[in-house]
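Take a look at subunit A:
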Amino acid sequence: MNNNPYLPELATVQEVITETGNIRTLRLTLDNKESMEKFTFRPGQVGQLSVFGTGESTFVINSPPTRRDYLQFSVMKAGEVTSRIHQLNAGDQVGLRAPLGNGFGFEEMKGHDILFVGGGIGMAPLRTLLLYMIDNRADYGDITVIYGARSPKDMCYTYEFEEWRAGGVNLVLTVDAEFPGWKERVGFVPTVLNEEAPSPNNRIAVVCGPPIMIKFVLFNLKELGYEDPQIITTLEKRMKCGIGICGRCNAGSKYVCLDGPVFSYDQIRAMGGEL
Partner candidate 1 sequence: MTDSNPRSSAPAEDTAANRQGIKIVGFLCNWCSYGGADTAGVCRFKQPTDLRVVRIPCTGRMDPLFIAKSLIYGVDGVLVSGCHPRDCHYAVGNFYARRRMEAFKAFLPFMGIDTRRFKYTWVSASEGQQWQKVVTEFSEQIHMLGPNPGVELRSGEILKVSSGLK
Partner candidate 2 sequence: MRIGVFVCNCGTNIAGTVDTKKVAAEALGFADVVYATNYMYTCSEPGQQEIQRAIAEQGLQGVVVAACSPRMHEPTFRRAVEKAGLNRYMFEMANIREHVSWIGNDREANTSKAIDLVRMAVAKLRFNAPLFSSKMPVNKRLLVIGGGVAGIQAALDCADGGMDVVMVERQQYIGGKMAKLDKTFPTIDCSSCILGPKMVDVAQKENITLYAASEIESISGYIGNFTVEIRKKTTFVNWEACTGCGACMEKCPSKKAADYFNEGLGAARAINIPFPQAIPKKAMIDAAYCRQLNGKKCGVCAKICPVKAIDFEMKDEIVTEKVGAIIVATGYDLFDHAVYGEYGGGRYPDVISGLQYERILSASGPFGGHIRRPSDGKEPKEIVFISCVGSRDASVGRPYCSGICCMYIAKQAILTRDHLPESNSYVFYMDIRSPGKNYDEFVRRAQEEYGVQYIRGRVGKIYRRGERMVVQGADTLLGVQVEVEADLVVLATGVESSLGAGELAEKLRISYDQYGFYMESHPKLRPVETNTAGVYLAGACQGPKDIPSSVAQGSAAASKVQSLFAHDTIETNPQVALVNERNCIACGKCIQVCPFGAIQWKELRGGIKKAEVLASVCQGCGVCNATCPPKAIQLQHATDNQILAEVNELCA
């Protein structure tokens, strides 16, 4: 990274994948070949993606560091920047400041069973860690993924599910309500979690999704016997600088951009502050 932390590197959109009605996935490469080759990051670290003229927004790099052809970001359309990102096409240039933040503690997770619980766009940050683990499959025990969306149309990465399963992942898919042609589970994620009831022994749960889902998943995980340090999630906040200066993304004395976005639940409890 450049020694001016505000200066993005130029990157080019290689491919745009329409995941759902309001989620698109962008695959980028840095324009500077050398930077691209040298680019390293931890799964879970984020990037500040710029559309010059509109602004910057923060997204998890959801491709794993083990796959280096491109850097992948999944973007849900919500505000001004994400709307512009949705208008991007292959060949368009963007800016990228990355990697920022802490990333997942994948080293400490080695030797553990892993439970991923994802909802909607919340699958994006999980994907990077999931693929990393598939690529280092021997290091981890059982990998169970519970992924839910409102309907099959709202599910991301459907084109990869076979690959995940082939990589030794117990993939449990669910949608909120019956849908013609849907052959997987039906029901809300927390309910399905209870049905699956993965044992908390030697397991780490990584949870990401809408706040309401997290709330109930957390409750159910505790019921299942998970302890706070066993539960990992990523926080989202409005960010500007991404480097712990501009002041807005704090929860207590922690900056999500710098000290996060990955926190365990005991850390979150210790932080205090508004979420």
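The candidates were selected such that all candidates are chains of the complex that A comes from, given by their letters.
Miscellaneous remarks
Basically, a residue touches a chain if its C-beta (ideal position, glycine included) is under 8 Å from a C-beta of that chain, and two chains touch if they have at least 3 such contacts; residues count from 1.
The structure presented is a predicted model; accordingly, all values stated were derived computationally and were not measured.
By the touch criterion defined above, subunit A in this complex contacts candidate 2 out of 1 or 2. Against candidate 2, in their complex, subunit A makes its touches with residues 53, 87, 89.
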